[in-house]
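Only a single protein chain was left out; the remaining protein chains are all shown in position.
Naming follows writing order (A and B), and every chain is counted from residue 1.
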Amino acid sequence: MTDITIDRFPDTKTGESYLDEGHSLASWLTTTDHKRIAILYALSITAFFFIGGAAIGLVRLELLEPNGLFLTDEEYNRLFTMHGIIMVWFFLVPSIPTTFGNFLLPMMIGAKDVAFPRLNLMSWYLFVIGAIFTIVMIVAGGVDTGWTFYTPLSTLYANGNVIAAAVGVFVTGFSSIATGINFIATTHMLRAPGMTWTRLPLFVWSIYAVSVVMILATPVLAMSLLLVVVERWFGVPIFNPNNGGDPLLFQHLFWFYSHPAVYIMILPAMGVISEVFACFARRKVFGYTAMIYSLMGIAVVGFMVWGHHMFVAGQSPYANLVFSFLSFVVAVPSAIKVFNWVATLYGGQIVFKAPMLYAMGFLGLFTVGGLTGLFLASVPIDIHVTDTYFVIAHFHFIMVGGSVSAFFAALHFWWPKITGRLYPDYWARFGAITMFLGFNATFLPQFVMGYEGMPRRYHVYPEQFQVYHVISTAGTVLLAVAYILPLLYLGWSLFYGNRSNRNPWHAAGLEWETTSPPPKDNFERPPVVTGGPYAYGEDSEPQAHTA
Amino acid sequence: MSMEGTQSRRQEILQLCKLPVAIWAALMLLLALTVGSAYVPLGTLNIVINLAIACIKATLVALFFMKLNRSSSLLRLAAVAGFFWLILMFLLTGGDYLTR
Partner (left out) sequence: MSDAHSLLHEPWPSLERQREGATFGLWLFLATEILFFSGLFLGYTLYRNIYPDAFKIAARETEVVFGTVNTAILMTSSLTMAVASRSATRGFRKMTLLCLALTITLGCAFLLCKGIEYHDDIDNRLVPGPDFKLQPPETQIFWAFYWVMTGIHAIHVTVGIGIVTTVTMLIARRRIPLATTAVEAMALYWHFVDIIWIFLLPLLYLMGRS
């Protein structure tokens, strides 16, 4: 039974939607409406995504020939650094939280807005200013350290605008922190009457978990980058081995953030998948409580595994042992989630709409990415494949196969809610399948060549690897098609798509109880919640009763 | 507001200053103690004493100036979370350095 006591308004427009609150550029740039800020974020991260994608497109072309095709060593280093920095900090970390999190979190808990709307807008400005500054600096001066800024390369030897890039990332870090604080305060303080913690949709829980990670991990990144800047700029020795400094300290600080950052990327994706599976299998999410504990478990234990990035860096063997063990431990809650998703699908009335196809893609790719993560968590195998394409393939399965697939699932699932328009499902399903095929063609060969010894970050390689590189580059073309396609049909739908009603998927959840697109204050009247989430199934024809 | 000068107001202000001033006096005393102890040769114990006093001072400020003694458990949780993660970082990184 549902449980959301709102009057069902007829689907005629009862008021203006948030999109009609003003059409001028100024009305968008000064808005404090969480929904409009979400759109601002969506537009900016889409732009950054394609810039980062263009960089890696060139890299993949270069790798067609064993001796390189058209890039110098320096240009090659700069391009993969650019790809890494942009994709990690300006796309993946903000992707789902700042767009769908911003848009949906207040709606899912029945609030009018996030707790601190002006802080929310400021956070977008910090993000955009930091990101654009970094990208301009990377394009103008080049950074060739890789996205990890490892010392002493970054502090003593690297050329280019390392300082500027680090400062830009530092600034966007504040945006992450502000967003995290905002989301946590919103979840704690602004839930609608009756919206208890165990009635929250799993997407809200995932955004909550990711916010905790953001506010506790990001400041450590800020400090490690600050120390790099200080050492490079003033020559003050902190990591410099000539003065007795220890470059490994930087790696500890850096990965204290950057490993949890992987969970910043994947946790919201997990939230999205739970929503989509429940809706398109017409079933309650299996093991709701276990899903919450596993989300929070991943968030906390994810902080204790960073040393697995340093197995061959000179860390003590005992620390290797501990970090290896903890890395296996963090696989347990992830596995719980995968089993629960499968159990949710079991016996469900599955409908293969586009969001569901993207979500199924996530399930397969995330599982492969997670399992290969276990290979890398065991020290002997990691020593064999460290810094090879095996590692590249592993984390792309998590970040692209996992997070990006989930991003597209979310985009297709909530698109009617956000824009009020329906897109052509045929093309969307075509895009989802193309993406899945293109992704596998790109990254499966990388597992093989990595295992056989192809190191990462080299553009000259032995001829035996050429066949894998060619397949991988061909896959990239397919993947590019799959990324550009949604731009076209979703763009088309904005102008020519059919109008959506409140709830085109017959989904459960407060956000579907309001108009599409929603009014400025999200609901016509403040909602009151009387039951748990995911009321799908026989008796679940969303019943509404009057408050 | 024009009443601010009256007797009862003055007394209320004095009343409200009592606790902060007491805490401030304790902090000053601890400061004298910590600086003084630093000049007594005690070996490793010096830094232990100094850090212990710093912890006491920080606790006094957190409890009484930042009002954690009267705050909801939610605020205390937020305050403790920072320290918990700090300890996590020290334990795991320290573990590496001490066993190299």
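The rule we apply is simple: a residue touches a chain if its C-beta (ideal position, glycine included) is under 8 Å from a C-beta of that chain, and two chains touch if they have at least 3 such contacts.
Because the structure is predicted, anything quoted here is derived from the model rather than measured.
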{"item": "Residue in contact with the excluded chain [from A:146, A:237 or A:287]", "value": "A:237"}
{"item": "Contact set of chain A toward the excluded chain (per top definition)", "value": "32, 106, 111-117, 177, 180-182, 184-185, 188-190, 215-220, 222-224, 226-227, 230-231, 234-238, 242-246, 249, 252-253, 256"}
{"item": "Residues belonging to chain B that touch the chain removed from view", "value": "1, 4, 9, 12-13, 16-17, 20-21, 23-24, 27-28, 31, 34-35, 38-42, 46-47, 50-51, 53-54, 57-58, 61-62, 64-66, 71-72, 74-75, 78-79, 81-83, 85-86, 89-90, 93-94, 97-98"}
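As a convention for this text, only the chains that are shown with their structure count from here on.
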{"item": "Interchain centroid distance [CA atoms averaged], chain A/chain B, Å", "value": "39"}
{"item": "Interface residues, chain B side, partner chain A - complex", "value": "74, 81-82, 85, 88-89, 92-93, 95-97, 99-100"}
{"item": "In the complex, chain A residues that touch chain B", "value": "188, 212, 216, 220, 248, 252, 256, 303-304, 306-307, 315-319, 322-323"}
